[in-house]
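Note that one protein chain is taken out, while the other chains of the complex remain in position.
So, chain A:
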Amino acid sequence: MGTQVKDVIIKPDAPNSLLLDKHADYIAAYGSKKDDYEYTLSEYLRMSGIYWGLTVMDLMDQLPRMNRQEIIDFIKSCQHECGGISASIGHDPHLLYTLSAVQILSLYDDVDAIDVDKVVEYVKGLQQEDGSFAGDKWGEIDTRFSFCAVATLALLGKMDAINVDKAVEFVLSCMNFDGGFGCRPGSESHAGQIYCCTGFLSLTGQLHQVNADLLGWWLCERQLPSGGLNGRPEKLPDVCYSWWVLASLKIIGRIHWIDKAKLRLFILACQDEETGGFADRPGDMVDPFHTLFGIAGLSLLGDETIKGVNPVLCMPEDVLQRVSLQPELLS
């Protein structure tokens, strides 16, 4: 077993300036050229895909280029009798896509396009006795779903519909010795889950329950010599994990603990100069998911050509101001 370092090397000719126009063109064209096979493969997460695309367009101030009416009609047709929203038409409702739909409608300032009361009932109905949330009626439990539940309700201004104390209790039971969080009690710390849990604690005003120094330490150790961040020890750096780690650090007030300039260079190197868009790592294929998290990451790092992004909900700050939502951040 050798000891090759698990990291990437950024080539000297890698892009090092932000290609905003290219990215907007890439996202605008993405929906239109849908190859049957690719489209089918990812339809199970279509609603989240739309949220990624629209949010990154809004952050680049290009939202009007997207087809608002078509998207709102699509969301309406994805709301089910139970109130939950599915990833696409004919798919089953799930908390993940319910949150994505509410996020999209918040961007468009049109949450009343769907039956909001039913959404609230749906979310409420998924809370379990121990405070946790199931992702859908089949009962899978995950701290991600706790985040989805409170984020959905926070955007709708209906946080009081659930038992917040119990929900907090469950999320805290997933905290580990390293200050991080996993998907369930006893599960390994994972940057994506940490993002969900710190975001959850922010929305519920419970960030004082986090050991910010200990967690900040773990999060900072995700930065690799290339500047990129990974999601767990000995994994490769990735633009999406860079966002989750960075946003978590921002939430717990420790963003200055990492080398921001180096991270910016890593994110910029993940752009595709020809097609536009960001990949997980330099040289890989781009996709809307990593494009959002690349742009959002640069925004958190202070890039002023992008709108300010909220670290908890990954949405433009101006949208949250409109709905008067100001999630707690530690300083």
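We adopt the following convention: contacts are C-beta pairs under 8 Å (C-beta built on N, C-alpha and C of every residue); 3 or more make two chains touch, one makes a residue touch a chain; residues count from 1.
The rule is simple: contacts and distances are computed from a predicted model.
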Name the omitted chain as UniProt records it, choosing among "glutaminase", "proteasome endopeptidase complex", "Protein prenyltransferase alpha subunit repeat-containing protein 1" or "Regulator of MON1-CCZ1 complex". "Protein prenyltransferase alpha subunit repeat-containing protein 1"
Listed residues A:89, A:261 or A:285, member touching the removed chain: A:89
Contact with the hidden chain, among A:128, A:173 or A:187, goes to A:187
Sole residue of A:25, A:178 or A:284 that reaches the chain not shown, by the stated touch rule: A:178
With the missing chain put back, which residues of chain A would touch it? List them for me. 1, 3, 5-6, 36-37, 40-41, 43-45, 86-87, 89-92, 94, 135, 138-140, 177-178, 182-184, 186-188, 190, 214, 217, 221, 232-235
